[in-house]
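These notes concern the structure reproduced below.
Heads up, one of the protein chains got dropped from this complex, but the rest are sitting where they should.
== subunit A ==
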Amino acid sequence: MTLSPYDLKSNYGDVTPIDQDDGPSPIAPIAYSTEYSTAMAYFRALVRNNEKSKRALDLTSDIIKHNPAHYTVWNYRQQILFTLDENLTKELEFVKGLARDNPKNYQLWHHRQVIVEKLSDSSKELEFINEVLDDDAKNYHAWSYRQWINTHFNLWDDELPFIDTLLKDDVRNNSAWNHRHFVVFHDLDAIDESLIQSEINYTKEKIRQTPNNISPWNYLRGVLEKSSRDIQELESFCKEFTDNDINSMGWLVDIYENRAKNGDDQAKEDAIKICESLANKYDTIRKAYWEYRKDEIAAPSS
């Protein structure tokens, strides 16, 4: 429901509204609706009086519907909710109602986090997040919030099956790959050789299905970083791909560069050759980068 200026005046008649003052000639003034500017004038007055009441709460709902990015109004709303000891589960419904149209709004996600932290109840959260991800599987706010839920409530069991489903649906979902890294390696004590090996196998399989996909190639680096294993062991895997696959070629540059640093001149030559064909033929958009890498590899080491 939106309050009309008439409703506002009758509900808040005892407070003196504070008009907006942007100076005599503001840049890009907005032609507000009368509903919005009246609501804001009363809002400023209620804040000045530090009034935390039911009617103040209604006013914040009203303004947020006009402008969901109004962080000051959200913040005041939180204070009212906590002061009046309002039903916070009901508040989650309010957020959910707005999320459909504003899935990328910072304030909404932060508000939900503040409420859920206070409630100390995560039972509705994964379902809520899943609904948003269903519409946009790469929604940055949703993933960020999910990681907060995972950590704050120590909720990890559903994550890998969920990621699997997403990657089966779209193996190019880089957010899902990043989340996999977050989940698999959240418990440092659980990292052992068999975990590393199974992640390597999983990733190799995804790459073989769709080689022209940078996400699992990056993930593979992330896995190796967590182990003491060397990228050298990936040489034969990289060679499985046709000689115009830029991802495996980039890996081979790294592998040969490493070997060249240990005095292997053949590897140095090979690395330079791959840089050249990336620069001039297969990955010409990154020509400057591959030439830089080539120069670095060719330079006599100090």
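The working rule: a contact is a pair of C-beta atoms (placed from the backbone, for glycine too) under 8 Å apart; a residue touches a chain by one contact, two chains touch by 3 or more; residues count from 1.
In the analysis below, contacts and distances are computed from a predicted model.
Asks: One chain of this complex is missing from the view, so tell me which of "Ferritin", "Ribonuclease P 21 subunit", "MAGE domain-containing protein" or "Protein farnesyltransferase subunit beta" is its UniProt name.
Replies: Of "Ferritin", "Ribonuclease P 21 subunit", "MAGE domain-containing protein" or "Protein farnesyltransferase subunit beta", the absent chain's UniProt record names it "Protein farnesyltransferase subunit beta".
Asks: Using the definition of touch stated at the top, determine which of A:66, A:96, A:152 or A:273 touches the missing chain.
Replies: A:66
Asks: Using the touch definition up top, pick the residue from A:33, A:49, A:123 or A:154 that touches the left-out chain.
Replies: A:33
Asks: If the missing chain were put back, which residues of subunit A would it touch?
Replies: With respect to the unshown chain, the touching residues of subunit A are 18, 20-33, 36, 40, 44, 47, 66-72, 75, 78, 106, 109-110, 113-114, 137-138, 140, 143-144, 147, 151, 169-175, 178-179, 181-182, 209-215, 218-219, 221-222, 225, 250, 280-281, 283-289, 291-292, 295-296, 298-300, 302.
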